[in-house]
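Let me begin by handing over the structure; questions about it come next.
As you look at this complex, bear in mind that one protein chain is not there, while each of the others sits in place.
What follows is subunit A.
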Amino acid sequence: MARSTQPSFGTGKLMRAALYAVLILFAVYYLLPLFVMLVNSVKTLDEIRGGNMMSLPEVFTIEPWLNAWSRAQIGVEPTGLSPYFINSIMMVVPAVAISTALGAMNGYVLTKWRFPGDKIIFGLMLFACFIPFQIVLIPMARVLGMIGIAGTTSGLVLVHVVYGLGFTTLFFRNYYAAFPDELIKAAKMDGAGFWRTFTRILLPSSGPIIVVTVIWQFTNIWNDFLFGASFADFDSMPMTVALNNLVSSSTGVKEYNVHFAGAVLAALPTLIVYVVSGRYFVRGLMAGAVKG
């Protein structure tokens, strides 16, 4: 990534300085909303109302964070966001695990055990990545009700597995397509069957693509709002929906500092993943964008 395409703009010092100035200005633009959220989440409400959103807190308070986590009124009980944070985790972990495992096996079959019609199946799965989910909302609500998991975390897991399958299959298929067929053939010659070939030969070298897929799925499912808002009921509501309820509730005083603390809490898991493994995050975005 460090290699730059040849010729570069301005060798002149002034040109260089201007270039850096512009780049830093953009960095400020991207960081500003996060800065504003963080700074105002540790101010008192009075200070927010009377003061400047850009200024650092005069009185530092952790109170809004405690409120957002465990006291803010979202439903009937003033529970804060913590139960919904846990709901999100209970939804994300199985959904990511199942969709990634299925995607890995699909990718394996579609590249190493090809059969007539496999390209059509892949095409069908690929298109499924892009459908506007509005087209499935009505029947999905009915089917979840029919199989008795409407309004539950299991229901949301099912929904996220189904609509994540296209992407996970795509990721693994493209990765395995580049894996040398000779190794597979050699393993088959040695009498290794379908599963042995997968677990002994492909899986051990699948580390990077598993990381990419898990990060992609985690980010998408954690950040989902539409499915959560449509199919969760009160006990299974994920973090994004709870945050939106907190922020847009019209009763009582608007506690902006609590809203900001809540927003940062909702953003934290994906932000941490991004900071820790940004490289893989970007790779997932690219793989999702440049198909084929």
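Just so it is clear, contacts are C-beta pairs under 8 Å (C-beta built on N, C-alpha and C of every residue); 3 or more make two chains touch, one makes a residue touch a chain; residues count from 1.
Everything below uses one rule, namely that contacts and distances are computed from a predicted model.
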When one chain of this assembly is omitted, its UniProt record names it as which of these: "ABC transporter permease", "Electron transfer flavoprotein subunit alpha/FixB family protein", "Multisubunit sodium/proton antiporter MrpC subunit" or "Cellulose synthase"? "ABC transporter permease"
In the full complex, which of A:P64, A:G80 or A:G166 touches the chain missing from this view? A:G166
Residue in contact with the excluded chain [from A:M90, A:M105 or A:V211]: A:M105
Quick one: say which of A:I62, A:L203 or A:L271 touches the chain that got left out. A:L271
Determine and list the subunit A residues touching the chain excluded from the picture. 1-9, 19-20, 22-24, 26-27, 29-34, 36-37, 48, 51-54, 102, 105-106, 108-110, 113, 115, 119, 121-128, 130-140, 142-143, 161-163, 165-166, 169, 193-194, 219, 222-223, 225-226, 229-230, 240, 243-244, 247-248, 256, 259-260, 263-264, 266-267, 270-271, 273-275, 278, 281-282, 285-286, 288-292
